[in-house]
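Below is one structure, written out as structure tokens; comments come after it.
Of the protein chains in this complex, one is absent; all others appear in place.
Per-chain residue numbering starts at 1, and chain names A and B are given in the order in which the chains are listed.
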Amino acid sequence: MKREIPLAITFIVGTIFAVAYFIPHYPFNQFENWFNDWFAIVAAFAIWLGALNLIRISAMKIFRKKVDILHSSLIILSFLIMVFFGFYDGFSGLIADPPFSYRDAGTGFDWLYEYVYSSLSATMFALLAFFVASASYRAFRARNFEATLLLLAGFLVMLGRVPVGDLLTQWLPRDYQLSQWANWIMNVPNIAGQRAIMIGIALGLVSTSLRIILGLERAYLGGD
Amino acid sequence: MKIFRVLLLVAAVVALTAVPAAVQDTVGADAVADSLAPSTPVIPVNIENLSVRDNPNDEGGAVIVSWDVSEGEYAGGVITYMVLRADSRDGEFVEIGDVPFGHASYNLRDNNTDDGVEYFYKVAAVSVDLANSDGGWLIGSESDVFGPVKSSAQWFNMSRLNIFVGIIILCGAIIYYITAAKGGKEFYIRKIAGIVEVENAVGRSTEMGRAIYYVPGIHDMDDVQTLASMTILGKVAEIAAQNDTRIDVPVARSMVMVTAKEIVKESYSRAGRPDAYQDDQVRYLTDDQFGYAAAIDGLFVREKPATVFLMGAFFAESLIMAETGNSIGAIQIAGTAQPAQLPFFVAACDYTLIGEEMFAASAYLSREPKLLGSLKGQDLGKAVFLVAIVVGIILESFGVPVSNLFKLN
Partner (left out) sequence: MSTRAKEVIATILIVAFFLSAYFFFPKPLNFSPTVSTIIIIIMALTFVIIGILTVRGRFIERRIVFVYVGVALTLPFFMQFDLAVPISPEVQSAYDELTKLPPGSKILAAFDYDPPSEPELQPMADAFMTYCFTHNIEVIIMGLWPQGPQQANQAIEAAFEAKPELRDKITYGVDYVNLGFQSGNEFVILRMGESFKAMFPADIYGTPYDSIPILKNVKNYSNIDYCMNFSAGKPGTQEWVQGAVDRFALRMSAGNTAVQAPMIYPFLQAGQIDGLMGGMAGAAEFEKLTGYTGKASTYIKSQSFAHIVVIVFIIVGNMAFLRGKTRKQR
């Protein structure tokens, strides 16, 4: 029964959701809402599993004096600091007059959010600029006709999407300047390619979902 | 002299008729401005073709009120149309909504009806009453009462009939070929380079004595991409267990962690190496997108895995992880159904499973006939849609409007 019950639940719930999409009548129109509410509740409880797992593994590395002691210590310290300020500002805000939220400007939590978390997130995102350059430098080679075509399209879009493109081609009529070429590439071949991939993905999604609903695909339960 | 008198008379007549015309033009052009003058009379507006019907294809509780107006709408200083509702023809009418003027036809949806209850509607053309300091409405004219009308819920959304037909065709094809596969029919599946290289990639890790890293994306278990990734994880973990190579699975969601633990543990058991499985092989890092990317990068740079799998839903962090994996010399096999991230994986990884290839991976790796049959059915569905697209393009080019058949309402 260990496998049969989850498979039955998957089949029943999957079928109901598929059918509910076409039936506006109550209660079918509410299934999606109820599911989202319950998923949010389960995910909120489940997050503790992850957090405790993270703390446990980091603590084990510290106590067993493994290689990553510094990083593990930093994880636990950061976790505790954010939790502390979240609770401290939260409780302070509740008893203050007028009450304030722990997310309001001026709280310790907000300071950490704005000057630590936001800055670090933006820094990681900024790495993309460098990695795009190094990936392009390494990957864009004119190995064959298709690769050369890709290379040229990349040139046209990169130049056309910034003002420099029109600056270089300002002597041409407006409709033939680089920005127009870039717009054409984005609006015609790009969309054609995106749609083709999206159609394929949608078909793959339907097929995979059907396999899961019918119980043919069981790997997510832990094997065949 | 006589001619002069006639000319004078004609001039007087022209002058008398021209002034009202000029005034009317001004009223037409500045309807709102003129309505500010209390002495300007309100000219009635004809509200025509008032009809009220149940809102189709919904869960009930709504009706659509629609009407037209005659020419000369702007002549009356009308600034809005008020929709009124009552429970009986002679009952008290209450405003339920208003629509600004400016079109030839109007409609308004009343979302607050009780199913099965009769309602009566009428529409009033209104302007602002400046005599009332609150700026209350002054009704210029009203339509006849329309009713009774009842709202109701429908059991099938007819506007989605086109999708229903498409789903039936696609699922029918898939089920047909699954049934054919059960009957012993064999199906050909083309080589997918990324999947073929899985064994070689794991072997590389074994030879180099370094770990395999499997990154299942940043979405939770409710995303089909993550489910597909878990399927592939099972196969990769089994091969890793057979080769006695450690596989690490850092995840970004708690429920993915729980599922991945079960899958990896089961894979090790299937490979006959249950003792080799360690609980910390699957670990949770963080839900945050760039925090996860930073943690993965740190693990890559410190642990230097020989093989990296990036399978699942990825977003902006995809290139950060892929480039870092490339910089440490790892062989990388990626797969995602996020079209925006595919170019980054293609540029930075050795092999990429594009969109549906990732969903086909489970069938490809297991070679189970029923799963291969589902791929065949999917391909047939794709062929049907391709033909429909070509036929649609030809018909649209000749002015036959078939695109309305495929609009989603």
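Going forward, contacts are C-beta pairs under 8 Å (C-beta built on N, C-alpha and C of every residue); 3 or more make two chains touch, one makes a residue touch a chain.
Because the structure is a prediction, the values reported are computed rather than measured.
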Touch partners, limited to displayed chains, of the chain removed from view: A, B
Touching residue (missing chain; options A:132, A:153 or A:202): A:132
Candidate in contact with the missing chain, chosen from A:13, A:94, A:149 or A:162: A:162
Selected from B:63, B:108 or B:198 as touching the chain missing from the view: B:108
For subunit A, the residues touching the chain missing from this view: 32-33, 36, 40, 103, 117-118, 121-122, 124-125, 129-130, 132-134, 136-138, 140-143, 151, 154-155, 158-159, 161-164, 166-167, 177, 179, 183, 186-187, 190-191, 194-195, 198
Subunit B residues touching the omitted chain (full complex): 97, 108-109, 111, 289-290, 315-316, 327, 339-340, 408-409
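In the analysis below, only the chains that are shown with their structure count from here on.
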Between subunit A and subunit B, centroid-to-centroid distance (C-alpha), Å: 17
Residue ranges of subunit A touching subunit B (in the complex, touch as defined): 18, 21-26, 29, 39, 42-43, 46-51, 53-54, 57, 60, 67-68, 71, 120-121, 124-125, 127-128, 131-132, 134-136, 138-140, 194, 197-201, 203-212, 214, 216-217, 219-224
Subunit A contact footprint on subunit B (complex, rising order): 57-60, 153-157, 160, 163-164, 167, 170-171, 174-175, 178, 220-222, 224, 227-228, 230-231, 233-235, 251, 253-255, 257-259, 262-263, 265-267, 269-270, 280, 283-291, 293-294, 298, 302, 316-317, 319-320, 322-323, 326, 337, 339, 342, 344, 346-348, 354-356, 358-360, 362, 366, 368, 370-371, 374-375, 377-378, 381-382, 385
